[in-house]
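A protein chain is absent from this complex, but the other protein chains hold their places.
Here is subunit A:
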Amino acid sequence: MAVGEVMRMEIPAGGELTVTTPELHVLAVDDSIVDRKVIERLLRISSCKVTTVESGTRALQYLGLDGGKGASNLKEVNLIVTDYSMPGLTGYDLLKKIKESSAFREVPVVIMSSENILPRIEECLKEGAEEFLLKPVKLADVKRIKQLIMRNEAEECKTLSHSNKRKLQEDCDTSSSSSSSSSHDDSSVKDTPSSKRMKSESENLSSLF
């Protein structure tokens, strides 16, 4: 469920419009207790609700993806931030499992790592990671991620309403090729932003050398 979808407009008798946006709920995964404490604070100070877990396995358990409790345990999570190097399931393994699940594949996943390894970064972005953050993570990084997530959610709402409009038009059209292209359009809108990020990440990284 996108954050934008639950925006409620309360119009009290006085006539003032209040828009309530619920907080982003972030699941943070890191095996380091120090890093968990820091990322939790970074997210809380950025007005996010935070749940921290110490491993990829725990993360899957929390999300109900461990094959145990099943669909009844599905949690509402708007963003997953995970360390890359963890014992057992790595952040990359966790990313793959999340993208393979029907319940959580739309949830943006951000990978954090202390190591600036280009093939690792590319591999994560290719697998669908939203961003790759170099540790130590700073407040500016978290603020940027939050803005990105909220912007993406707003864009998705727009895209959905556009594709609905397009589908209505196609029903009236006689051309058959456009109906198959509408679903591709959705995914290509998504692909463009992340491939841009991949390119800019490499650019940013090369400027660090």
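In this text, contacts are C-beta pairs under 8 Å (C-beta built on N, C-alpha and C of every residue); 3 or more make two chains touch, one makes a residue touch a chain; residues count from 1.
Rule of thumb we're sticking to: contacts and distances are computed from a predicted model.
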**OP:** Name the absent chain as its UniProt record does, using one of the following: "Gamma-secretase subunit APH-1", "GPI mannosyltransferase 1", "pantothenate kinase" or "Histidine-containing phosphotransfer protein".
**Re:** "Histidine-containing phosphotransfer protein"
**OP:** From the listed residues A:S32, A:Q61, A:S101 or A:T159, report the one that touches the chain absent from this view.
**Re:** A:S32
Subject >> Missing-partner contacts on subunit A, residue numbers >> reply: 31-35, 37-38, 41-42, 45, 85, 114, 135-139
